[in-house]
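Heads up, one of the protein chains got dropped from this complex, but the rest are sitting where they should.
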Amino acid sequence: MSTKLIDLQHISKSYGDNLILDDMNLYIRENEFLTLLGPSGCGKTTTLRIIGGFEKADRGIVCFDGQDISHLPPNKRQLNTVFQKYALFTHMTIAQNIAFGLKIKGKSKAYIDDKIKYALKLVNLDGYENRTPDSLSGGQQQRIAIARAIVNEPKVLLLDEPLGALDLKLRQDMQYELIRLKNELGITFIYVTHDQEEALTMSDTVVVMNQGYIQQIGTPEDIYNEPENAFVADFIGDSNIIDAIMVQDELVEILGTRFACVDIDFGTNTPVDVVIRPEDIELVAPEKGTIEGVVTHLIFKGVHYEMEVLANGFEWLVHSTILVPVGTKVGIHVDPFNIQIMNKPESEDEEVAVFDE
Amino acid sequence: MNKKKLWLSGPYLFWAVCFIIIPLCMVIYYGITDKTGAFTLENVLSVSTPEHMKALGLSLLLSLISTILCLIFAYPLASILAGMNKNQHSFIVLIFILPMWMNFLLRTLAWQTLLEKTGVINNILTFFHLPSLEIINTPYAIVLGMVYNFLPFMVLPIYNALCKIDKNVINAARDLGANGIQTFFRIILPLSLPGVISGISMVFIPALTTFVISNILGGGKILLIGNVIEQEFTQASNWHVGSGLSLVLMVFILISMVVSAILDKDGEGSL
Partner (left out) sequence: MKKFFSLQARRIYIALIMLFLYAPIITLIVLSFNSSRSRAKWGGFTLDWYKALFENESILQALYNTLAIALLSSVIATVIGTISCIAINSMKRKSRTVVMGITNIPMLNADIVTGISLMLLFLSLGLKFGFGTILLAHITFNIPYVILSVMPRMKQLNPSVYEAALDLGASPVNAWFKVVLPDLLPAIQSGFLMAFTMSLDDFIITHFTKGPGVDTLSTKIYTEVKKGIKPEMYALSTIIFITVLVLLLLVNKTPSPEKSPGRQKGLYQLTQKPGFRYASAGFLLLLTGSGIFLGMSRIKEPEVQQVIVYNWGEYLDPEVIEMFEAETGIQVIYDEYETNEIMFPKVAAGTSAYDVLCPSDYMIEKLIENDMLMEIDFDNIPNAVNIGQQYYEQSKGFDPKNKYSVPYCWGTVGILYNKTMVTEPVDSWSILWDEQYSNNILMQDSVRDAFMVALKLKGYSMNSMDEDELKEARDLLIEQRPVVQAYVVDQVRDKMIGGEAALGVIYSGEAIYTQRENPDLEYVIPQEGTNVWIDSWVIPKTAQNKENAEIFIDYMCRPDIALLNFEYITYSTPNDAARELIEDEDIRNSDIAFPDLSLYDHLETYDYLGEEGDSLYNDLWKEVKSQ
């Protein structure tokens, strides 16, 4: 997990006046499961297409294993793609679909037959050789698309929202399936999705993107627990994002009340954003909390109750396994290490979050 | 509900029986009877006379060449059009239908003006001291007329078929290692085949049966099977032979219908 297998340097891309990617730098290590995560229009798919060779960057280079491959067409690149909506060849059988890349490479028939069997077994669709893509369900087609890509033994598999068209249950099954596949094959996955849960479940590394900029790169835990800015915090999971002032190291003033925290080096009296995850808020007796509030909404969510607590003019989102009826006066308590301090964004761009999914 | 819907097909079925099936039966009747109304195969068999065979052979040859030329011209054109800015699509497609609003006979006649020995093209050629083009009243002119008149019928179905292809399918083929040519022959061409098939039948059949184009551009020197049939009906007033020969033509049409039915399984020879 050390060498840079793919290295994107200073990539920029625009369509007409529309800037999609702006001076993007990103590297992907060997055998990594890296996810590009972001709302639609953030540039994640374009990034993938530039890696795959379907788009040319306006500026910057793509290196593969140390070599500049910016000018290679897709068929000369040692990577394969699993497309959104599968892009199976409808005029061919399943076996012909899977064999396509191998035939192009001129492999022997026996080898191809072997590979088809192996690939179908891998995706749990043994015996489907002679079916046509039209006769398969969405999930099955998805697996065939994966099988078609992996028989070519690519060093990197690019997946463009591969689970987007599947229903929830199937999507969850396929997530496990993909992790299993990656472990069995031992190749690098670059995965594009707008679904944060998918990203957090499967990835080694998550790259959160918005408006053509990388917002944060890190492990799923980092991204979730320590979002670097309000966009990431808001995009990943539920959170309370509140304007605050960093009074001094390890002390922050939220809505006029001072909270102890663990962050340092923000200077004194600096305006910041504070992120507090709903499950990190403890509801205690009014007098025991840092701030006092009233429960205004209550919903049962299965694993926990979701509540809103009005305190100091802000609706705090709270997840708790303990039921507190609406109208109850409560105190809010947050452990210092659960308060995440973030710098205010420098530009408007970074702040704008487009949630249309 | 379904029963009610089936009932809706009544008007059309009635229409189809009245104006498609019955007339067809009448042609068949005329084709297999003589002037006294007695059954005979002579009319159909008259196709085997050398004159008729020659006309039929020439028709088949010329329409085949025209179809192939149309395909050669239309495919790249359709694929260029399909790759163009989506907003311009409708306009560009209409540009190919637009000439049809100028009368078919006038358009063909205009080619005569263009191609004649002292016509526009030759005047231009002479001006540049180039050798003149002498194809009027030859089979070449007829082929030109056919290609000209039927090209849109080849372009549009292919264009529609190409537009239906998901771009990612092409990307997928490239991704799996196919170069441009391989992608074309293994993916694009097979996927656009229904369009090609319907284009072929929409060019080949009218070309096979035309008599106007050969009349105007062939200078009456070239007798196609369409001319023979037309003359049997309008000049020799021998409807029986005319119908008999029409039946022979219908066999070719039937063959091409069966072929396209087999190749275009969806039955959506789209326009």
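Letters A and B mark the chains as written, and numbering starts fresh at 1 in each.
By our rule, contacts are C-beta pairs under 8 Å (C-beta built on N, C-alpha and C of every residue); 3 or more make two chains touch, one makes a residue touch a chain.
Worth saying up front: this structure is predicted, and the values here are computed from it rather than measured.
S.K.: For the chain that's been dropped from view, list the shown partners it touches.
M.R.: B
S.K.: Pick from B:I20, B:L64 or B:L130: which residue touches the chain that isn't shown?
M.R.: Of the listed residues, the one touching the omitted chain is B:I20.
S.K.: Please identify, in ascending order, the residues of chain B that touch the omitted chain?
M.R.: Counting over the whole complex, chain B touches the hidden chain at residues 1-2, 5-13, 15-16, 18-24, 26-27, 30, 50-52, 54-55, 73, 76-77, 79-83, 86-87, 89-114, 116-118, 120, 134, 136-137, 148, 151, 156, 159-160, 162-164, 170, 180, 184, 188, 201-202, 205-206, 208-209, 211-212, 216, 219-221, 223, 226, 228-230, 233-239, 242-243, 246, 249-250, 253, 256-257, 261, 267-271.
Note that only the chains that are shown with their structure count from here on.
S.K.: Counting only Cα atoms for the centres, state how far chain A is from chain B in Å.
M.R.: 54
S.K.: Which positions of chain A touch chain B when the two form their complex?
M.R.: 52-54, 73-75, 79-81, 83-85, 87-91, 100-101, 104-105, 145, 148-149, 152
S.K.: Which residues of chain B touch chain A once you look at their complex with the stated criterion?
M.R.: Touch list, chain B to chain A: 166, 168-169, 171-179, 182, 186-187, 190-191, 193.
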